[in-house]
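Left out: one protein chain. Kept in place: all the others.
== chain A ==
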């Protein structure tokens, strides 16, 4: 589903190279975890996959279902089935949450040549997903993410994911700022979306999240490269030993 080939990227403004030849393949149905110390390029990778303009790909390619996404803007990538759950979801004053959800959902449907949802159908869909994620109806009446707690924002991200039904879900440190109860709600939400057709790229610092969202593969990103790949036991090993030994091995 996703093939990242020798991806080099730098910050567009200043030229600092952050990714230095990432190779990674994720199959449909797979849950891949990316771990790595601070500054290894994890968040940058997620932003580049989603199409953020602040970064410039200097070499390599990102293939999604066999086609390069590099020339696609973020909205086109989203309509094709990519979704980034933000580490820090943005507060957007003045944009009503429901208006936003409906606009996004129908824009994607339109881009794929599907009929737009009617308002009653849309409302039903939102209500059902919100209940599962324990999102109070009052939250949905507020402007997008405005005044939400950290945990509420993360749940709202999962709500968006559930509604938009993406094919490739990239989750950037979804566990950061969550207490154990919220972590469980969010993980249940993610697990409910796991399917044969859907892949996940879960970026995290901590093994803890991977107790709830059990990965098929674990990759260690360090200084802009994947330096080790393994199964879920690699995450446990990292939790016990830290990154030092793996970094030494790779050096």
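One rule holds for everything that comes next: contacts are C-beta pairs under 8 Å (C-beta built on N, C-alpha and C of every residue); 3 or more make two chains touch, one makes a residue touch a chain; residues count from 1.
As a convention for this text, contacts and distances are computed from a predicted model.
Of the candidate names "Iron-regulated ABC transporter permease protein SufD", "Putative tricarboxylic transport membrane protein", "RNA polymerase ECF family sigma subunit" or "Heme exporter protein B", which one corresponds to the UniProt protein name of the undepicted chain?
Hidden chain identified via UniProt as "Iron-regulated ABC transporter permease protein SufD".
One chain isn't shown here. Among A:28, A:57, A:95 or A:214, which residue touches it?
Looking across A:28, A:57, A:95 or A:214, the contact with the absent chain belongs to A:95.
Would you indicate which residue among A:28, A:57, A:98 or A:164 is in contact with the undisplayed chain?
Residue touching the chain left out of view: A:164.
Among A:40, A:108 or A:204, exactly one should touch the missing chain; which is it?
A:108
So that we can see where the missing chain sits, which residues of chain A does it touch?
Against the missing chain, chain A presents residues 50-54, 73-75, 77-79, 83-84, 86, 89-90, 92-95, 99-100, 103-105, 107-108, 111, 143, 160, 164.
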